[in-house]
Every structure is written in structure tokens, then in C-alpha cells.
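Following this message is one structure expressed as C-alpha cells.
The other protein chains are all here in position, but one chain of the complex has been omitted.
Then we have chain A:
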Amino acid sequence: MAYEKMTQDGHHGPQVDAVSGVATTGHAWDGIKELNNPLPRWWLWTFYLTILWSIAYWVVYPSWPLVTSYTKGLFAWHSREAVEQDLAALKTSRGAMMDKLAKASLAEIESTPELLTFARALGKPAFGDNCAPCHGAGGGAHGYPNLNDDDWLWGGKLDDIALTVRHGIRAGDAEGRQGSMPAFGRDGMIPRPDVEAAADYVRSIAGLAVQPKADVARGAKVFAENCAACHGEAGKGNRDLGAPDLTDKIWLYGSDRAAIIEGIWNGRGGVMPAWANRLDDTTIKALTVYVHTLGGGEK
């Protein structure tokens, strides 16, 4: 300590700095000398201990890469197995609620707060994993049905949604949703001027602005002959066929004239996969409840 060094004679021991009373290393740079305040020796031992610790770590845990494999460690610990154990533990802890969810009907789930919370919590990540690529993270992507609104092509009741999720739309599943919008123009069913007139008529019944030179009357005739079968005489749509209501404010592919003409000319037929074979029944239930409670669900 400082006390001892003060008493040392600068000429016979190490050089001692007069101000601090600390020995110097003897090195001088531009007349400035470096004080020698050595680290305690136990500090050095602590450092060696950390090196030993790392070696022990190599031995106990998987560490070194080999040509085709790696050193496995004493207990053959594996991160993948650790994840699987965690997942198994999660499954066990969820078990009771999962059983309840599996047994309850969709309506029961929604009327039981505890089950509803659980189903929504389960449905959200399932939606993110499976549905969000098309429908968007919150169910509101353009070009795919917005699941938050109150407009449903195939019905917005719990059972309707469950059926759509299970069997899909135009997905080749016999139990799924089948109807599609034909390509009236491309397949030569309606000539171009009639297609344009029909588009104008559709805009007019939706309450949208129509060009002054538009032949709405002709469009109405074309509509009655070709479109009303599915969309209804008043254009209110038909959920059995997935024909959208043309009089509301929601337009899946846009409401401008060009988009409507495109739809009539080339037809529309978006596909939703059938999930019955990809997801387990409980997950589908949770997804159904999640979508139903996004905001547009019908009673």
C-alpha cells in the first residue's frame, strides 16, 4: 500500500513519484513517467478461472464444429430438444383449456368469456401463420376479402366462416365454396360495348358517379340478362354463390370503371385453400372465432 512505498528510498528501490508516493515503472515518455499500480494477484487468478470455466463449458456443452458433425458435450444437450420439451410443457399446461375448446360449440366459445379469450389468443398466431400472407396481418389486405368489415361474400355467421376455413373457396374441395364470376368478355359472351355499359350500370346502382354519355339503360338490360342470375335483380348479391352485393360501399377489387370492366371481361375467381387437412379442428375453431370477432361477425 501507499504507506510502505512512501518510506522506500527512491534511489535504492524503484523510482517513486514524489507527488503520489507511488512507484513508477521506470518508463518515461516525453518526461512523463508511468505510475505502477499493479493489479492484485487474485484478479489474475480470476482471469485464469474464467479460462478454465470456458474449457469446462466446451466439455459439458456442444461446442466445436467437426467436419461432418460437432462435439456433443457430456450430456448431449440439444437446443432442438430443449424447444421440443418446452413445447410439450406448453401443450400440457394448455391441455385443460384445449379440451374445453375442442368440446365446446362455436357459439358456446363466444358466450364464455374465458373460452373466448383463450380462443382469440390461440387464433391470432394461427391467423398470422396461415391467413396473413393473403388477408394481411390484421385481416385487411387489398385484393383479398377484408375480414374486419360487415360485408361477407359467403356469409359471416360462425358456421359460415367455419365452413369457408375448412373447405376453402374454389379450392377443388367438393364441400367448399364453388361459384365464380365468368369471363363474359374474354369468352365472347358479351361484346365490349355491352360490357362497358354494364359497368356503368353497376356504378349507377352503387350510387357512384357515371359519365354523362354512358348508356345506363343498355347496361341495365345487359345486367338483367347476364348478371342478375347471380347478383340478383337489384344487384344485392347472393351468398350461396359468393356473388358480392354491388350496391354497397365495399369493393374487393376496386370500384373504378376500369376495375369493374376488367372484372366483367376477364371474370374473377380468387382461391382460398381448404384448411381442414392442414390444421387441426381446435385450431380451425379458434381461427373461426378470431375472424368472427375481428369486428364483422354476424349473429
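The criterion applied here is as follows: contacts are C-beta pairs under 8 Å (C-beta built on N, C-alpha and C of every residue); 3 or more make two chains touch, one makes a residue touch a chain; residues count from 1.
Heads up, the rule we're going with is that contacts and distances are computed from a predicted model.
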Which of "(2Fe-2S)-binding protein", "Cytochrome c oxidase accessory protein CcoG", "Heme exporter protein D" or "ABC transporter permease subunit" matches, in UniProt, the chain that is not displayed: "Cytochrome c oxidase accessory protein CcoG"
Per the touch definition above, residue among A:Cys134, A:Ile205, A:Ile250 or A:Val271 touching the missing chain: A:Ile250
Residue of A:Leu39, A:Ala96, A:Ala174 or A:Ala258 touching the missing chain in the full complex: A:Leu39
Residues of chain A in contact with the chain not shown: 1-3, 6, 10-15, 21, 23-28, 31, 33, 36, 38-44, 110, 113, 116-117, 120, 136-141, 146, 148-151, 245, 248-250, 293-296
